[in-house]
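Got a structure here, written out as structure tokens. Questions coming.
Complex shown without one protein chain; remaining protein chains in place.
Chain lettering (A, B and C) follows the sequence in which the chains are written, and residue indices restart at 1 in each chain.
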Amino acid sequence: MSVSNMLENWSKFRHMHPVDDKPHEEYKWAMAIDLDACSGCNACSVACYAENNLPVVGKQKFDAGQQMHWMRIERYWDDDGREFPDQGAQFMPMLCQQCEAAPCETVCPVGATNHTADGLNSQVYNRCIGSRYCSANCPFKVRYFNWYDYPTTDNVWPAEMTQQLNPDVTVRGKGVMEKCTFCVQRLERAKNNARTEGRLVHDGEVQTACQQACPTSAITFGNLVEPESKVAKKWAHQQVELAAKDVQAKDEQEGGSDLRGYRIFEELRAYPSVMYLERVRESAI
Amino acid sequence: MEKDIRESIEWAKINGDVLKSLESPRPLFWVILVIALSMFGVGLGCEIYQYQIGMGVANLNNPQVWGLYIATFIFWIGMSHSGTLLSAILHLMHADWRKPIYRFAEAMTTFSLMTAGLFVMVHLGRLWQFYYAIPYPSERWVWPNFQSPLLWDAMAIFTYLSSSVIFLFIGMIPDLAICRDHLHPGWRKSLYTVLSLGWEGTDRQWRNFRMTYLTVACFLIPLAVSVHSIVASDFAMSQQPGWHVTSFPPYFVAGALYSGCAAIITLFVILRYVFKFEEYMTLPILKKIVRLTFAIAMVWTYLNAVEFASVWYSHDEASKAVLIQKATGIYAPFWWMMNFCGSVVPFVMMIKRLQTNIPVMFAVSLLLNLGMWLERWMIVSPTFSHGYYPYLWDNNQWPTLVQWGIVFGSFGWFTLLFMGFCKLFPSVSMYEVKEMVYHRSLALKHTERNLAVNATELAEKGAH
Amino acid sequence: MIENSFNRRDFLKVLGWGGTAVALSGCGNTSIQDGVETVVSYVEPPEYAIPGISVYFNSTCAQCDAGCNITGRLREGRVLKLEGNPNSVINHGKLCGLGQAGVQAHYNPDRVREPLLRNGDKGEVIAWDKALGLINEKLSGVKGDEIAFLTGGLSGHVKVLLNNYLEALGSKNHYAYEAVSPSVVRAANKKAYGVEMPRLRLDKAKVVVSFGADFLGAWVSPVNFSQQYAKFRKADENGRGVLVQIESKMTLTGANADRWIVIRPGTEGILALGIVNALGASGVSLPADVAAVSKAYSSERVSKDTGVPAEQIEKLAALLKERSPSLVITGSAAEGYAHGSQNAAAIALLNRVLGNIGKTIEAPANVPFPQVAVTTGNRSSVQALNDSLANGKIKVLFSYGTNPVFTAPTALKFKENLGKVPFKIAFAHYLDETSREADLVLPLDSALEDWGTSVPEYLGEASQLSIQQPLMEKLHPNTKGLGDILLALLKQRREKEYKDYEDFYSYLRSAVVKNKSALGGSGEDDDTFWTNTLSNGIVPFSASSNNLSAKSSAAGLVLPPPADENSGYPLHLIPSVTASLRDGRHANQPWLQESPDPLTTIVWDSWVELHPKTAAKLGIVEGDIVEVTSRSGSVKAQAYLFPGIHPDAVSIPLGNGHVALGRWAKDVGVNAFGILDQVVDKETGELALNETRVKISKTGKRVFIVKDEGAVGGSQAGVKIAVRVSTDDVELSGEV
Partner (left out) sequence: MSQHHILALFNNFNEAEAAVSELRSSTIKGFNFDDLTMKSPIEHPEVESVLGERSANVQWFTLFGALFGGITAFALIAGSQGNFFSQLKGGKPIIPIPPDLVLTYEMFILGGVYITVLGFLVCAGLPARRSKLYSAKVSEDQIGLLVKVDQAAVVTIKSIFTKHQALEIQEEAGK
């Protein structure tokens, strides 16, 4: 009976993820994106379209701001009013940051977006009723809503195009929210394989579509719990802590840190699972 | 100063007048009804279209995921608070002038809540799945997310709606009995017979009636406050700049009472004419509401200022940017309009002559509500167009006719329900007007007697 | 096969190994069945095809000439996604957006599905045998030199069959046309280094100076270069590499440069010599011939001519001197002028002076079998063809894999001239602008349905034969592979040489298998070798790399002064080649249309890039529809204010503006090819893409540009989103 269960496990139910001890058991999927390597070529974005059955909305809907790119490459110029961008542009691959304390999760009225055991910010399409509160509360605005019923919209997946759709990924219908899943279908497959072999997924065994495509290997993805994984090493070396209690310790020291790792909107304390590495520019030229 | 109501009104006349309103209103009534119906038609059409094609036709987008629907939803919720104010708060304060007008105010509460409820539905991307938000037991132990302010909303609105309906009904039982007794046989009579639950005005009934009415009133006041605080927390609980403001709940409540009172003035004027209630909805009463409204307007203005100030003097750059955006960006005209309607227009109500000038007050009340609607819009949209993430700042998103159509239609829907109610049920509480008249005449006799006594005493003194 | 009457050499030629020592093995007889096995058929599902489990097949990407090796993911017999082949020396398991979109070329609903014979304006469906018969018939009585074949860059066994067919027809008219190929650079490289495309070692270089080579975006072999770039950027023992990009319009590569130097259009060569001179001044010893030329180019003068500040030049020279080895790359931006060859030559001198040749400029691996080696496409060929079309020399024209009606400058009047050809056959995937003009359209298998081999145009670490194999059953029963068609046509001519090959697959198989010992398969039996070949998708050639000759000489190098200000047409038009659309052949793949242009974030349209200064001068704001007029024509497109362009230049991306091709390409944007002036590079005769001068006028119309970036454009509005740090303030050593 629910009440007795509640009383028995009270302390467990009061455990606050992720700031309390041991937020993750076996897996914590995380990413590191090196902005110095990223060339802004868009390969990741297209790969995402291919892997995750993203609809191509066409010019008119793109104009209306209804595009569905889970992975978007943002391009920034220097703001200092220089005549020419003589240090190039800055590219920012922006995808769902899979926050550990995700603002989107708490506000969903039906619990369609939740936190999974391996640290993903899951989105349950079947459960979503389309209140769009999650998107409203997302600081990064990386959630994308199905404003139309794309599967039945002209020239989204006409004729043979449907055969390209990835059977591992749902094709979302009208009125549900969707977003980057860290290619959860690949993660699940890898985990199942590992489980049948009675081991954990080892580093590099599973890649996200964007990571796999990236020609400059700017994207590192893996399990943060496993200290030897590439991503864990990167985070460790950059001294970026997943659930930094208040701010990252390294930013406290005076003069700031000379490491490149940072997370966007650290101050909002959503604890993103994506670490970015600052873009570097040569001072000698 | 003239009287709120004539003590010498025959009780029979009270019955007569009110009952007449159920049968022969002025022709304008039918005009209003037809207009309302067609407005509702428009809204319904838009909704059907949107339901078929998808929310995209409302031209919402990322980041502008919410639009006029939510804004108007808050507007209607706010509207509902006046009824409670009049029937509950003023009841506890024994302000008997509320008696002739509280019934329609309560009706307004009920129906604007129903309208607000509609907007929750209209807003959903998958309307057909709305029941996922209802906490019903399922074999999969799937429950809604009780942490979501939206769910609190649903809960609060349900509580508020059902409580006000009950409150409205209970308060109406004696009047229903009157209708039962004095209407010619017909479907109406049998309806009232059922609804009046066999009320006969026995002392026992009256005793419990009083207790109940009082208790429910006591519940309704905190409820009303909580409802709009919760609506406020839809925003205040979020992380978005311009929403994450501590003073939102009181701000919203004030706004709610404000628009509610304004709406009461509007409907006061309409009903007074349409149902020939000049005897009961008297100018002095109008004057009292106007003054009340003005007071609340000032409270709202203050809280408005508090919000701006707290944002301005905080070091939250993002929120500040949103505020500046409101005052200077594309929303500026509406934002200034809101401040004008909300904080400047009410000063018209300070001018004594105009307080009882029906056309002016009518116009003013409409302006106030325009202002309050804009306020809600200005809370919702600018934050989206200028959130945390600059790459997603969006200045050319604009609501389509579908959105406007549904908002427009909601007013039709409300009017339809409201006017329908007034035609079907006594929109002036007969028994309470009687009480009002009764107690006032007693008081009057009393004072007269005292005067008389004093006079004789003086005379005697003089004789000596 | 022994009783075959034709001799061994011919036999080698037939199979494509002509011209070199080949150890032929005895011919195991072949069957189509082998072929079918690699295609998942569900009549009798092969044991590896478990529903729900993906299978992977290796093949070769046909989206651009880089020819990356790909791995196709299949489920239930449908190819779902293309990944890079991890064993590839070209792309090491990576794949660009263009390559990813290959599946959309395959599943594209606008593909041609039936052979079509022109009847008035309509194409009537006819049967294959009729079609082939018709070709035979049309060819009869036509002299060899009246027959021409127009293709893009070509390699592998299709090329072999094509050449053999031409030979059978007695024709020498093979025109390989690529509208945006770096053909001038190739010529210049040939002169400077003795090879058309040396192996560029970005990964070895400490400094890379690129004169408008968009090697991260659309130049030569972007995925390969991107990976080198990643290594080059890593702070390893070489330290973090420094990229300097010199161009008039920012390319994707320019956007990633440590220093992006904007230069007056056409003066790249001058700057190069200026840097040489500065190097000399700073004590680098210059060869006599070089010194003789470069001494005239003092920093002041160069800075005057190029608009690059003198101190910038000094700084760059200092950096190059200090950090060696470096690598200087000549790109499309530098080559696209009437004096493109000179520009390229001047730039090549830098490598010589800096002693990069042999260090960061290496000899590419060579292809031992010239028959299968790449025939690179260029622009002059289409001009040549156009001339013969114009004076009616050509009676029968075959076209494949290129779209001159769309890409050739209108000045050539190519379309009209095409009309003069009595019978035009197009091997086509889509009805594009060119195949629409054809009399007979033969529908081709998609690259994911077809057999083939190819040799990558840019040979990095090693040279190889890339295998292209079907990843799934044909979508449309009546399409054919180009190889099959050519084989059929050849059989019409040379029955006995080809009769053993029932189809192109069996031909290919025996071709590869028979040469297995030369292809590193000696000892293996045919089937094993063939199976391995297919599963690898790659056949490495025994790499004997040909050697470089550092013979780049300054002798006779003359650079014209910067182009004078032309009052009538004040602006330079720089047509930009974008990573996704290239020359426009892929414009009908929606992913490419919807993925925002990296620099402008614009989608589904063309635009005119203007420097804000220029725009202000002309009173143009973003979204204005402007008319760009050259001597050869004009286009109307939306203006986009773009800081990364020289104020004297405007840029329009190529690839859009189709009037045919398909639902996603038709009527999207404008075709900038159309307004190019027919100016050619003096040495090579290649069309000079950047030589067109234009003027701009407002049309008074204005639109909202459909782009991904928000209202504040590229500004971060003071929010910490994408952070940049100077090498001074960051500790890169020890990064993992």
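Note that a contact is a pair of C-beta atoms (placed from the backbone, for glycine too) under 8 Å apart; a residue touches a chain by one contact, two chains touch by 3 or more.
Because the structure is a prediction, the values reported are computed rather than measured.
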item	value
Touching partners, among the displayed chains, of the absent chain	A, B
Contacting the left-out chain in the complete assembly, out of B:Met114, B:Leu127, B:Leu223 or B:Leu283	B:Leu223
Residue among B:Thr212, B:Ser247, B:Ser310 or B:Asn357 touching the omitted chain	B:Thr212
Options B:Arg188, B:Lys276, B:Lys320 or B:Lys434, residue touching the unrepresented chain	B:Lys434
Which of A:Glu105, A:Asp168 or A:Glu278 contacts the chain that the document leaves out	A:Glu105
Touching the absent chain when the full complex is considered, from A:Asn114, A:Thr170 or A:Gln239	A:Asn114
Contacts of chain A with the absent chain, listed as residue ranges	1-3, 5-6, 9-10, 12-19, 99-102, 105-106, 111, 114-116, 121, 269-271
Positions on chain B where the hidden chain makes contact	10-12, 15, 135, 141-143, 145-147, 151-152, 155-156, 158-159, 162-163, 166-167, 170, 173-174, 177-178, 180-182, 197-212, 215-216, 219-220, 222-223, 226, 230, 431-432, 434-435, 438
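We adopt the following convention: only the chains that are shown with their structure count from here on.
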item	value
Chain whose average C-alpha position is farthest from chain A's own	B
Chain pair whose interface holds the most contacting C-beta pairs	A-C
Chain A-chain B separation of Cα centroids, rounded to whole Å	44
Distance between chain centroids, defined by C-alpha means - chain B, chain C (Å)	69
Residues of chain C whose C-beta touches two or more other chains	704, 709, 715-718, 721
Residues within chain A bordering two or more other chains	67, 74, 92
Residues of chain A touching chain B in the complex	61, 64-67, 74, 92, 94, 103, 106-111, 127-133, 135-137, 139-141, 143-149, 174-177, 265, 268, 270
Residue numbers on chain B that touch chain A, as the complex places them	53-56, 59-66, 123-127, 129-130, 132-133, 142-145, 147-151, 154, 234, 237-240, 384, 387-389, 391-392, 394, 397
Chain B residues touching chain C - in the complex, by the definition given at the top	317-318, 321, 385, 388-396
